[in-house]
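Can you keep this structure in mind? I'll have questions shortly.
Apart from one protein chain that is not included, each protein chain of the complex appears where it belongs.
Take a look at chain A:
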Amino acid sequence: MAKKPDLLPGTLDMLILKTLTRAPLHGYGIAQHIKRISDDVLTVEEGSLYPALQRLLLQGWVKAEWKMTETNRRARYYTLTIEGRKQLGLEVSEFERMIAAIGRVLQDQEA
């Protein structure tokens, strides 16, 4: 199995939270969504996805409930909570600040 590029550290939680702003989703759906939207650049490993979801549950940023899928299978759907939304806002602004900073440093080198 070819090694896929790792996510930037610390961004997985943010990506999951962002994905869940659209609608409640199950774990597989979250992984698929991130993969699809990023044009296959970002792959979420199952080994990181589920522990991350547990972490978010513990923090109270997401809620989980069992529902039926369109294909009539039982699956655990994760819903963003109000605290989760707040947290997402925090993380996104922090991330953007970081990216902008990195960008400035890189431009400085090109000049």
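Definition applied: a contact is a pair of C-beta atoms (placed from the backbone, for glycine too) under 8 Å apart; a residue touches a chain by one contact, two chains touch by 3 or more; residues count from 1.
By our rule, contacts and distances are computed from a predicted model.
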### Message
Not counting the visible chains, the remaining one has a UniProt entry; which protein name from "ADOP family duplicated permease", "Urease accessory protein UreG", "Transketolase" or "Peptide/nickel transport system ATP-binding protein" does it give?
### Response
"ADOP family duplicated permease"
### Task
Mind listing the chain A residues that contact the chain we can't see here?
1, 26-28, 31-32, 46-47, 50-51, 53-55, 57-60, 66, 73-76
